[in-house]
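Complex shown without one protein chain; remaining protein chains in place.
By letter and in written order, the chains are A, B and C; residue numbering begins at 1 in each of them.
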Amino acid sequence: MKTNYPTHYCGIFGAVQVHDAARCVNNGLSFLQHRGEESCGITSTDGERFYEHKGMGLVSQVFNEETLALLSGTMAIGHNRYSTTGKSELRNTQPLRIDCRLGDIALAHNGNLTNTDRLRRELESGGAIFQTTTDSEVMLHLLARADAPLEQAIKEMMAKVEGAYSLLIMTRDKAFAIRDPYGFRPLSLGSMNGGWVVSSETCAFDIVGARYERDVRPGEIVVMELKGRDSALTAVPEEKALPRKLCSFEPIYFARPDSIIDGRSVYEARFDMGRKLAQEHPRKVDIVIPIPDGGTIAAMGYGSALGLQVHMAFTRNHYIGRSFICPTQVRRERIADHKINLIARLVKGKRVLVIDDSIVRGTTSGKRVAFLRSAGAAEIHMLVSCPPHRNPCHYGIDFPDPAKLAATGRSVDEIASRLGLDSLGYLSEQGLKDVLGPHGHCFACFNGDYPEKPPTAASS
Amino acid sequence: MKTNYPTHYCGIFGAVQVHDAARCVNNGLSFLQHRGEESCGITSTDGERFYEHKGMGLVSQVFNEETLALLSGTMAIGHNRYSTTGKSELRNTQPLRIDCRLGDIALAHNGNLTNTDRLRRELESGGAIFQTTTDSEVMLHLLARADAPLEQAIKEMMAKVEGAYSLLIMTRDKAFAIRDPYGFRPLSLGSMNGGWVVSSETCAFDIVGARYERDVRPGEIVVMELKGRDSALTAVPEEKALPRKLCSFEPIYFARPDSIIDGRSVYEARFDMGRKLAQEHPRKVDIVIPIPDGGTIAAMGYGSALGLQVHMAFTRNHYIGRSFICPTQVRRERIADHKINLIARLVKGKRVLVIDDSIVRGTTSGKRVAFLRSAGAAEIHMLVSCPPHRNPCHYGIDFPDPAKLAATGRSVDEIASRLGLDSLGYLSEQGLKDVLGPHGHCFACFNGDYPEKPPTAASS
Amino acid sequence: MKTNYPTHYCGIFGAVQVHDAARCVNNGLSFLQHRGEESCGITSTDGERFYEHKGMGLVSQVFNEETLALLSGTMAIGHNRYSTTGKSELRNTQPLRIDCRLGDIALAHNGNLTNTDRLRRELESGGAIFQTTTDSEVMLHLLARADAPLEQAIKEMMAKVEGAYSLLIMTRDKAFAIRDPYGFRPLSLGSMNGGWVVSSETCAFDIVGARYERDVRPGEIVVMELKGRDSALTAVPEEKALPRKLCSFEPIYFARPDSIIDGRSVYEARFDMGRKLAQEHPRKVDIVIPIPDGGTIAAMGYGSALGLQVHMAFTRNHYIGRSFICPTQVRRERIADHKINLIARLVKGKRVLVIDDSIVRGTTSGKRVAFLRSAGAAEIHMLVSCPPHRNPCHYGIDFPDPAKLAATGRSVDEIASRLGLDSLGYLSEQGLKDVLGPHGHCFACFNGDYPEKPPTAASS
Partner (left out) sequence: MKTNYPTHYCGIFGAVQVHDAARCVNNGLSFLQHRGEESCGITSTDGERFYEHKGMGLVSQVFNEETLALLSGTMAIGHNRYSTTGKSELRNTQPLRIDCRLGDIALAHNGNLTNTDRLRRELESGGAIFQTTTDSEVMLHLLARADAPLEQAIKEMMAKVEGAYSLLIMTRDKAFAIRDPYGFRPLSLGSMNGGWVVSSETCAFDIVGARYERDVRPGEIVVMELKGRDSALTAVPEEKALPRKLCSFEPIYFARPDSIIDGRSVYEARFDMGRKLAQEHPRKVDIVIPIPDGGTIAAMGYGSALGLQVHMAFTRNHYIGRSFICPTQVRRERIADHKINLIARLVKGKRVLVIDDSIVRGTTSGKRVAFLRSAGAAEIHMLVSCPPHRNPCHYGIDFPDPAKLAATGRSVDEIASRLGLDSLGYLSEQGLKDVLGPHGHCFACFNGDYPEKPPTAASS
């Protein structure tokens, strides 16, 4: 679904004082695969030296017993990457690894800085050379140039960069888990067998057998030592803590339902979005059908609230690949595509309510509606479990240009008409806030209210 | 027996008088991928010669624009294969293609013959050489040795072979769609743009934009001509038609929910199995959770019948690969595996009813129960949407030895106790019959009542 | 050099009563790689069952420790294949392996039958099915249909097939090394550690550490048993022995210089061709340069006979691959190609004599001459270490159509003029006979005198 839906940058996972740490990170990354399918990498250390393996592709394609066996040590960090650039480039794969004044440093970054261009120009004027096109490299230069020990250098770096970053930084003797002052991207701490694990999402704790302890707080730097009798979890004072602005698209769309983000179960949040939709938009229909998989949980919440029958009339094909070769002689909208099919007899003659997690461009939604129409649905209504998207994200979500968003410059009725719907409804911003709870979230893509001044045009 | 002649799961798809037939077959096969992931192949013809491409792997791995471009012509047949032998062998890949007295012939077979050994011995005595270990090759020898035109040779072959076979046979000027006299395996006919398509399951018609016309009848030979002004669908008289014995495991487990088999929607059948389970085994529980994906639809039917909340507490990981490397220091039952995770907070303290489509060995089910137990479920009940499996299948389903089946020699209570369940229930045979409808089905794996005499021990 | 030079069909290697026989065959095949680069395969047996691995590519690409470990047993046969069909087809890879009346049989064939078409038609009329397009499959059908034990069946098969064949045939308890009655293709026997090895060329004995014993005689069937206290080399009476007709192109061009064929060292034969050329065509030149690698040894013989300085002015590039992308703006004949370069200063202003092993189409030779010309050679003469090629080969050498041969319908002077040479000379047929020795050779490609009636046009 990459083509039509916004895509996310990266998942990170780290393990400290864990036996065979790289293996643990490999397993954790395999449960964070949805956050980045383009490339992945792991850097480990045994306190003596760094070991590294990176490659293009899925975790299961890049790593095997042989490559993992080379990644020795009880401390490791890893990274799944999704890049929006057309050309995949191995040199941008993370963790980035450098040698500098402070020794060997590896860094894994989830998020997007907003003042990269200005910082990069300043650093280049100071003689820095850049070997990647990532904003993450900027942070490494700032660390290497600070005239201070690493802990202090990290604080100085955080004072200079703006935007979203959940970070893992590793040296030969310790690792740091860091979240930006707004807490845009999630980052959670877990414990296992006396060691520590850090993950973009808690679902990865389940696969490694770790216990979820707490989330890294916005602005916090957690220090974990490779060795030491009572190596403890040390929280550096939160110097720049600000009103939390967790990306609301994480619980709506990106995160796995079996994750808990800042204390809120993603599954329960989605189920409650469905129930809240039922309050805001009760519809008289015969059948509720989700767009799989994004709309499934909300549809079940909606059906449960109103006593309506939910049916999985859209079925997913789990064997997606490059194999589907478009036939030319068939009108496309009347048939299945290689990702999804429709069980026509479930909707024929019925009043149908479709539930999806978002409408971005609207292209795919329009095809789904046409598919239902050709299958003989009597009425087609759609509800979306978030407000309309009308603004770009500067913090790591790859939305298309606002001009290409279905909701830009259109009323809800106009969107409905364009998609061929009998009716359309969105969850209200207040409804979403009620569901997501009291902690602060970023709703900028809905309401344009950015926590920080957006990057200037010159920086694009 | 299985070791020598590996069992076919397999899916077959054919296209006649269809523009770019191989492309159409490629797309059809991609929707039949669940019936065989080991290897696949397509043979096409333009009336002049045969074109062929086969390989180990998924349709999306074996075929691409380049290979499809070589498969010219308006007639083609294809095959997805699943083999139970540990070693994958390319020489067993189908369609099989031979040159013989009757010219070029290609054959794609879904099913399993039961008198292969005797026929093979007879043929070898007559000087035949075998280059594969498939039972399908036996049929080709019978065709080549019949002193008759192909249509007659097919009838003579059908008089000699026993067991399950849905077949596609192709020469340079026509194709045949054939189903054994019991109709063990499904085979459906569709039409598109004046041409014909044939598929193991109707879901593949949706992806190519064809219209489902009817099923090939047990014992029927459908002849489709490559050319001719009014190339018609010609049904050869049903000579050996017998009481239909469609494999009941097709609607229970094997077929896609978006398929219709012999007139019965698989989705609706599964939903009704859930409703029938509710009649036979009403349970007082707080939450119904399916084992994904097999138990999902039945769980929704069950929940709907009794007004119980269904929750997708087990979540599937869609990125399954060889990457997961077992950690040694963690007790396995307490954590997720690489295919499935559990949202613990949905079941904690709850009376839980798990619904699955079958219990074969019981190993996996036992792990799921332990997983629920460790997550704090108060009670754990399980219902299965078919009767207990206690007998081997000779017609193409690869069950383990009866000695390894969970239900062999055990009462339902004993099975429940072994799996750690508070209670266990199966759909009754009568209940399954009620759901599947008036057409005949094979229930031999449940009740040992085989339509034909099983193969003798000597044949193993 | 495939494009311009004729290419050969296949090398075969077998090992009996040899520890880890497949490994031995792998090593032997790696020294026969020049006889076929398209595909290779090995079939082994431990007396209980057959093990097999085949694939497209070089021996070093198809086999590794893992695949060899699966090929158990102390008896194995292997095959390197070159095919002249544009499309490489895995199904034609050898050893062919069948199951039939006589049990499991594997066959590896070097050579080309000349009555394949007639035999195939007869077999098809008798109900045989063909799954490959090789002539080798015909032999297997004849074996399976003979109403006799295998030894007798082989004799009957040899009475029916015509043309060239060096064969290895293996069952579960013995292997046969067979050479056609004319002995067109080489086949040698060696011994190692009490076991036997058989090879297309003796050079492969060196790599496995075996001792060359003798050549299989034309028309002979050598039987080697898997087990038995004094398993001996048993020669079946030579029933059809005829005047030997070893392909003369083997010592001239194909075989490795470190091989001995029917008692004659290939290296020495080539050196002597050079000396004989010196007798027949003494030239007054400043420098003798071979076309590498084919002309090198003859050039040294020529230089040695006349006291002329030999220089390797043409140098080979050992990294040949698909990488060379033709520039469009350069006249090709003035520059190196990706296979060969010229050290211009060695030839500038000199009278140069080029020595090559053959001229087939003449295209490449013409380019070499132009290259020398542009480098400033004063005179360019060429000598070829065999007579002019003017006729097709029916026994396994893939010459182009006679119409495309440089020598067809042209006198030697006309060829010289066409290639831009100052003079050209060929080794005479008598000279070649003198060099190759008293045993009979096939010179049909030079003189059109075929040992057997050539296949009729209808059979092509």
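The rule is simple: a residue touches a chain if its C-beta (ideal position, glycine included) is under 8 Å from a C-beta of that chain, and two chains touch if they have at least 3 such contacts.
Because the structure is a prediction, the values reported are computed rather than measured.
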Which displayed chains the unshown chain touches: A, C
Candidate in contact with the missing chain, chosen from C:47, C:103, C:209 or C:282: C:209
Touching the absent chain when the full complex is considered, from A:35, A:109 or A:141: A:141
Contact residue for the chain not shown (choose from C:96, C:346, C:359 or C:436): C:346
Contact footprint on chain A, counting only the chain that is left out: 90-91, 96-101, 124-131, 140-141, 144-145
Residue ranges of chain C at the interface with the undisplayed chain: 19-20, 23-24, 26-27, 30-31, 33-34, 58-61, 63-65, 68, 192-193, 203, 206-209, 256-258, 265, 267-268, 271, 296-297, 300, 304, 309-312, 315, 317-325, 327, 329-331, 334-338, 341-343, 345-346
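The working rule: only the chains that are shown with their structure count from here on.
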Graph class of chain-chain contacts, one of line, ring, star, complete, other: line
When chain A is superposed on chain C by its C-alpha atoms, the rotation angle in degrees, nearest 5: 180
Chain at the geometric heart of the assembly (C-alpha centres): B
Distance from chain C to chain B - Cα centre to Cα centre, in angstrom: 49
Euclidean distance of C-alpha centroids - chain A vs chain C, Å: 61
Distance between chain centroids, defined by C-alpha means - chain A, chain B (Å): 37
Sequence positions of chain B contacting 2 or more other chains: none
